[in-house]
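Let me begin by handing over the structure; questions about it come next.
In this view, the complex is presented without one of its protein chains, the others remaining in place.
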């Protein structure tokens, strides 16, 4: 048998020399080089890029998996980190659906090519709407931080005002995003919290509210894990000043906790990551925004909103873009902010998750998190010199543990835990000067009693070690 | 919110009490128990099975993955075991296709519901046919051992004879299957091999051939890795006695090695596992049988054979069962052996593999295996007192290493290798008394030079250790 | 899709996947490798496989997948006897771990303790479910399990010196064809019992045929009619008294979990299809596993090795005195063991019983409604069906000329699987439905509605049904003898190109 001819790259069929030649001939061009004639010679890059030779599939897999194996995942170590990205149970069906080649490689097709994508996203909007008990939900945006940022800008457009009030307990990561998204024209101020409870200081809020306040934004549960119980009062105060109330919410709480629309929120936002997304080092975040079906609000969404309509065939549904003319796709800089690729696949996945869970599943989820996190607080709190939780308010899923009386820093404790196969809570010392040597621990439905007991005994060991 | 009502098991929708009651009512029965009235009381099992309580999905995953993590896989240790199950590169597309929910959960639908399954299996038959250069290939059977067994029974039916000759170098595992499948009416005899080369002893073959010989079966490459070069002579001798020649073949060799049909084989069989199946602790095996398109042969297949036919729409193809009346489905005990669930998914996968590889890929595969295994033999053979290969013949992929002059047993050497993260070659001492302290090593395209060099240095270390 | 045959996608020079390179140093050492082959063995002409880029190969097979109506996509009732149930995705995820897929079957036992542990644990569960004493998971299907049991029957009688004398195996016509076929492969003469008027195997007939030549009795219970033989214990007693072995095809076990067991019914052996009752996916027809259980006295006859626990270690025990040898390479299909065990653990003892009860409830609900459809009937005794029913369109065919095959094609238009039954059609114009526990009431209602609709069509517009399908992936296959005429059948594309195109050329 004769030697092999040059073969094409598996990903680039037309690298076959004969086909390449045939195509060039057909279009009447001599070399591929000629096709780049429009690029001036001085801009032609004539060097060789310093990128290694192609790896075959097997080599690639072995090489990259080799590097990635240096990571230690949360299936190997016990994880108690949360702080905006949470270690929840992901049903296998979620992965099955979001890895289907159809959804994985779909993009921006029309309702006739991509009927399934439209329906799945419309259903996601509808399922999420039940959870927050509001009538409008968008196709997801990047993450909670973006959802909050956009909610704030929506409020600013609706009210034609430029001041926004945020709680001091907000996630620092999220705050950075919001600040940049609001600058230069919106002014962001922080409201104090009460030292013992973490609750928003209503006096401070009253002082800061003004006729230029576009929105009051707060979170429930807060970044620090406790529930804000003054929702009703806050929204009333905001309304009194003509400001819009925006509440950021963790959807995993909504099986048992009242949705913000029930205590006056005009806009609700948050992160979908708990609803079926793997953490992916933060790559599972996905933001949602919900409002009432009020044109004043609907017209301010920058996002795509899919609507339902009958087709010419009796009993059949089709889908399409509601009020497309709002968007930057239609209006460029005249549109509402901007729209583009965001996190649609996570929206579909969250829909799958909610379909699997149903109301009873969401209830059980909330209940189980409450039970397990209360148990953890109780156990950790019973370690001498350790305070859990730092705040008196009721917590959901996360809570602040104060190690400042142990004589050991969070850094030292976390190092000890890490050496024993545990990712300890997020160290708050740097971001919150008032919470020196405090750490934010996260307990979800996946933690067993053994996991919690093991954590407790390791903390004890660490504190008792010298 | 009120407490939860009893909820159904996620896998069993009608455990919902209300629905259950409604259905019972509709069919006019009081209790489910009544539906089992046909089972006599004494046969009713009234105890509780000793099976633990249901685990939720997350608990299940963690529990079983916990047990399975005790395994050490060949991605963790370097593997040089072959002996009928081989560590090849599996393209990601193979897994993508065979894990598609459609193929994964398909079964025995008709050509109109399952057009895709029929086409995929017809294409598998067709692709495999090119590899062996014959016109008929079956829907896969269990494994090579079964394929060989059935080939032998086909030969017996065709010739109306009952003696079969097998090479003494055959895989002991395979031989056990064949012997049981042939008993009680077929007589299996083994043909000697030549001590230096492993090749079939033609004199012994001549002696054993008789007018009652239904078939001569041999393998290429043999179980011990070397190539049988006397194919043409063997098939001629068989033909002279009116016997059928059956050749078992490793399909991964067929890009570079002549297919058995070219040296006189009437029936070709073997295992598809190298063509895209993960090893799965032996669960990736899949047997194929190929013949010429001769009704004498075709009518003796017990397997399903899918054929192609036009549909009423111009240019469109449909598929169906060829000569269905042969089968035990149609004829029960009068049919040819038996048919049922075998390994269809692996047939589809092998089709995907061959489509990806094409003739050039199969050529490269063979070439690369030859180069790497020759290199390994050279390097291992250069270790003092180690002989590689034990046989003079050319090997493909596997070869016998003789450690008997090292003063160390294969057992000791393999233990040493295991402790150093290597699965050494299969110990032949027990199965082949003439090959004491010999081991069968397997080198495929996935082994890098570093892998081989590492093996060699570990063997050296072991032999030099006391 | 109107997807071509894969060979039609060939573009010379394209390539679907690349292989690991061979290092220069190796090439320097050994050259091109190929020329080391004996000249006579070097392949002269390359196999005529197509050359296709990766994207196109993927697109091809993805499209074919969409043209396959897997159990995950339809109300999967129509493939009666096959126990098409939900195969949980989490089990797929577990089985796809490299800790399963990347194990070599000859690895040192110490490196596969996890898998052996799961195997042993599944064995213990199976013992509870069946009452048997030891299980082997080596058989690769139900059919291979039946063959293994026939092999054990022979080995057993041989061990007692009665191997030649006992040359008959008794079965029933409503048992799976493989029961008869595999016993015949093992050299047995087959005696087939036909049912009495109510559809029960006939005890009197059994008594007539048992003798000192009886090697064994194999039966499914319930049979493919869904009727449970209430006198099964008497059957096994009669056979035992004649010196035969009783073995049980538990392919139809889905209605029996936790309800009744093989042991108490007097069986010496039984098997379960892990891909039926225990939910492992059918995979277009395998790979699969038969779990084969035996009573203690038959343990030594099992194909080896079997997994056992020794102290804290799990071992492969090959030391089986009378072992029949092997029936499948290595240890069978272990990834199915893991899936089946996961399924059992996701249900527990209580859940398993729910499976049986709901499967039987669903079937009786379906039965109740199918009998209301004009033209449909369920021969034999009224009621007493467990998990499936073999129905008949005899009346409908008589009255409209529409056959069960026509209905099968028409059901494809409604995206439903519909299976008739194994030949020979003892029940005229048969169809066999088996809803498992996985179907909901709404699913059942949907299926019933489709059948009702088609039956109505048959009476009102029989041609409509006869000319189906209309909405399938393809149109109706041209009615000629493409599948039975050796001159025209084409089992491979190369054969098609030679034969059929040749014929066409001559014709035109």
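Just so it is clear, A, B and C label the chains in written order, and each chain counts residues from 1 on its own.
One rule holds for everything that comes next: contacts are C-beta pairs under 8 Å (C-beta built on N, C-alpha and C of every residue); 3 or more make two chains touch, one makes a residue touch a chain.
A quick note: this is a predicted structure, and the numbers were derived from the prediction, not measured.
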Displayed partners of the chain not shown (whole complex): A, B, C
Options C:145, C:438 or C:492, residue touching the unrepresented chain: C:438
Interface with the unshown chain - residue positions in chain B: 1, 5-13, 16-19, 54, 56-59, 91-93, 95-96, 101
Touch list for chain C against the chain that is not drawn: 1, 9, 11, 14, 53-56, 58-59, 62-63, 66, 72-74, 86, 88-89, 415, 438, 440-443
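Here, only the chains that are shown with their structure count from here on.
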Farthest-lying chain, centroid of Cα atoms versus that of chain C: A
Averaged-CA centre spacing for the pair chain C and chain B, given as whole angstrom: 18
Inter-chain centre distance, chain A versus chain B - centres from mean C-alpha coordinates, in Å: 46
Sequence positions of chain A contacting 2 or more other chains: 1, 5, 7, 10, 57-58, 91-92, 96, 101
Chain C: positions in contact with at least two other chains: 14-17, 19-20, 34, 42-44, 46, 54, 58, 62, 88, 90, 92-93
